[in-house]
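Every protein chain except one is present and positioned as in the full complex.
Going in written order, the chains are labelled A, B and C, and every chain counts its residues from 1.
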Amino acid sequence: MLDVILFTFIAIIKISIVFGLLLLTIAYLIWIERKVMAHMQVRLGPMRVGWHGLLQPLADGIKLLFKEDIVPYKASKVLFIMAPVIAIVPALMSFAVIPFGNKITISGYSIDMVITDINIGILFILAVTSVGVYGIILAGWSSSNKYSLLGGLRSSAQMISYELSIGLSLIGVLMITQSLSLVDIVNAQSKWWFVLFQPIGFMVYAISAVAEVNRCPFDLPEAESELVAGYHTEYSSMKFSLFFMAEYANILTVSAIAVTFFFGGWRGPFLPPVIWFLIKMFLCIFFFVWIRSTYPRFRYDQLMNFGWKFLLPVALANIIVTGLVIVLIG
Amino acid sequence: MLESLLFIIMGLIVITCAIGVVFQKNPIYSAVFLIQTMVSLAVLYILLHAQFVAAVQVMVYAGAVMVLFVFVIMLLNVQRADQELGKDRLIFQKVSAIFLGLLLFAVIGIVTVRSVLQGTKGEYTPEHMNEIGNTQLVGKLLFTDYVFPFEIASILLFAAIIGAIILAKKELKE
Amino acid sequence: MIPLTWYLILSGALFTIGATGVLIRRNALVILMCIELMLNAVNLAFVTFSRHHDSMDGQIFVFFIMTVAAAEAAVGLAIIVAVFKNKATVNVDKINLMKW
Partner (left out) sequence: MEITVPPFDIKSIAPIILVTITGIVVLITDVFLKKLPKETLGYFSFLAVLITGVIISSQLGTTVYSFSNTFVVDDFSIFFNFIFLISTAIVILMSVTYLRQEGINYGEYYTLILFATVGMMLMAGGADLITIFLGLEIMSISLYVLAGFRRDRLDSNEASLKYFLLGAFSTCFLLYGIALLYGATGTTNINEIGTFITNNHAYSNPMIIMGTCLLIIGFGFKTASVPFHKWAPDVYQGAPTSVTAFMSAGPKAAAFAVFLRVFLVSLPGLETKWSVILWVMSVLTMTVGNVVAITQTNIKRMLAYSSIAHAGYVLMAIVTASSLGTASILFYLLVYVFMNLGAFAVIMVLGKKGKENLQIDDYSGLGYKHPVLAITMSIFMFSLAGIPPFAGFMGKFYIFSSAIKSGYIVLAIIGVINSVISVYYYLRVTVVMYMKQPVREFAPLSLSPFIILALIITIWGTIHLGIFPSRIIEFAQESVLLP
């Protein structure tokens, strides 16, 4: 009985710590992005609120919270309100299976640094994130605004197309580890990072991950010049910020997966595992921001052609080659 | 205990949402209800120790098939003009259909309750399955005992792709 | 542990609701959704039986049913789109060039 209570207690603690940190990180991600982009463009970025604008996310959050919450007259209310929730919940949920560090032992009780280690780990993430599409597509539809609708359609088409490449690019790693559990995958990288064995897989993953989270240069769903703000044109106040948070939570998720699958997860010398994990993850996020401030936007047909006619075949070829090599080496 | 509670909650959600699919006027609401039904079913699959099926259920049904539905509903943008017409004529049909449905349910219910589930017990008990891993088992079977159906399924998908393209493509050139 | 019969009854109810929906709805898209509902009921029955027999065959069958459901949905939606292009309706009562 005591075990059960302890287990539940620890689970709740783990969930609240991860959840709290996640929200905090998301808030500061925006700050980081603004700062990094500013410096890349030889600007300063937010400077006024706090030291180097460190309190800027807080100020933004308070501002959004107190803004007027507008629901368009012609919108279908229920879906309009539900959409942001559908967008953010899956984005946060996928962190449940990502390992942040090795086992630690506190007073004789060992705790995994992962909320739950299930044997279908990566399938869980793929399944959960695939539901996130509905947030966007329903937001686009329920606003009864043509820009929103177009944005929603575009983004869902894009996300479905690139989801295939994401899934296929990870299969190479799964073939090597023969396990879907993320903990096992990290453990399998104690010697070599899988990015060395799976360079093509990583490239495909990196490109499709950028597309999957609708980031520049694949940010067509919210292309300002064509679609105002895409699916969240009609959203304001907290609902808008939920979409914003969902987007950044997704960036965190794909970065965490990249780290877990290709860069050895929390493994690294000298520093504590969690720190290593965070360092690797922030390097990935830096990469995202870097791309955003460097590349122009794709055209829509180019985007689709690239996804279906280039990335998908490459990902498939990667699987075949990986399989052949595994068979040959035995 | 927890399991029973989860089953009851999910079962109620499944039934409610399924009824919602049938009785919602707007197809998009039907679609949303259907998605909810499918996700709740995935939870039931986990209760039944079928983790792989649960994940695929969410990924394929909720994540791919239903997106396609929502997509088409939006593309066609079926409006009020297409509301179901001829209410008077349909009343009889609706009543009889619901009656038939209840009859079917009664028959299925009686059959399931009256049947003694027998049959040979296989080797894959939940304990054994957890040892190997549900996904690994599915994979193993797909490439050994069921390799032939697995390969045929690719023909099926290929035929479906060709068919969908040929029917929905904009212009076909001679 | 819940008796497996409950799952079967749930599956039967789901199947019945789907079948009723096919009969009373006139929107081709909703009919297709009701058919998906029925397929889901079948899947639930298969997984339940697979659990009962401690065999994997049922789960494998579910895997194939999902494949078929996806293929059917793709073809069915393509057909509906083709009909809509010509007739601008998805109401099966209005698609009545030939008598049913």
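In this section, a residue touches a chain if its C-beta (ideal position, glycine included) is under 8 Å from a C-beta of that chain, and two chains touch if they have at least 3 such contacts.
Owing to the predicted nature of the structure, the values given are computational and were not obtained by experimental measurement.
Chemist: Relative to the complete complex, which of the depicted chains are touched by the chain excluded from display?
Modeler: Looking at the complete complex, the unshown chain comes into contact with B, C.
Chemist: Can you name the residues of subunit C that touch the chain not displayed here?
Modeler: Interface with the chain not displayed, on the subunit C side: 8, 15, 18-19, 22, 28, 31-32, 35, 38-39, 41-42, 45-46, 48-49, 52-53, 55, 57-58, 60-61, 64-65, 68, 71-72, 75-76, 78-80, 82-83, 85-87, 92, 95-100.
Chemist: Since one chain has been left out of the picture, which residues of subunit B touch it in the full complex?
Modeler: Output for subunit B: 107-108, 110-112, 114-122, 132, 136-137, 140, 143-149, 152-153, 155-156, 158-160, 162-163, 166-167, 172, 174.
The working rule: only the chains that are shown with their structure count from here on.
Chemist: Taking the mean of the CA coordinates per chain, how far is subunit A from subunit C in Å?
Modeler: Inter-chain centre distance comes to 33 Å.
Chemist: Enumerate the residues of subunit B that touch no fewer than two other chains.
Modeler: Subunit B, residues with two or more chain partners: 52, 56, 64, 75, 134.
Chemist: Where does subunit C touch two or more other chains at once, residue-wise?
Modeler: Counting only residues that touch two or more other chains, subunit C contributes none.
Chemist: Using the touch definition from the top, list the residues of subunit B that touch subunit A in their complex.
Modeler: On the subunit B side, the touching residues are 26, 28-29, 32, 35, 39, 42, 51-52, 54-56, 58-59, 62-64, 67, 70-71, 74-75, 130, 133-136.
Chemist: Which positions of subunit B touch subunit C when the two form their complex?
Modeler: Contact set of subunit B toward subunit C: 3-4, 7, 11, 14-15, 18-19, 21-22, 27, 30-31, 34, 37-38, 41, 44-45, 47-50, 52-53, 56-57, 60-61, 64-65, 68-69, 72-73, 75-76, 78, 82, 84-86, 90, 93-94, 97-98, 100-102, 104-105, 108-109, 112-113, 117, 119-126, 134, 137-138, 141-142, 146, 149, 153, 156-157, 159-161, 163-165, 167-168.
Chemist: Could you list, by residue number, the parts of subunit A that touch subunit B in their complex?
Modeler: 76, 79, 118-120, 123-124, 126-128, 130-131, 133-134, 137-138, 140-141, 149, 152-153, 156-157, 160, 163, 178-180
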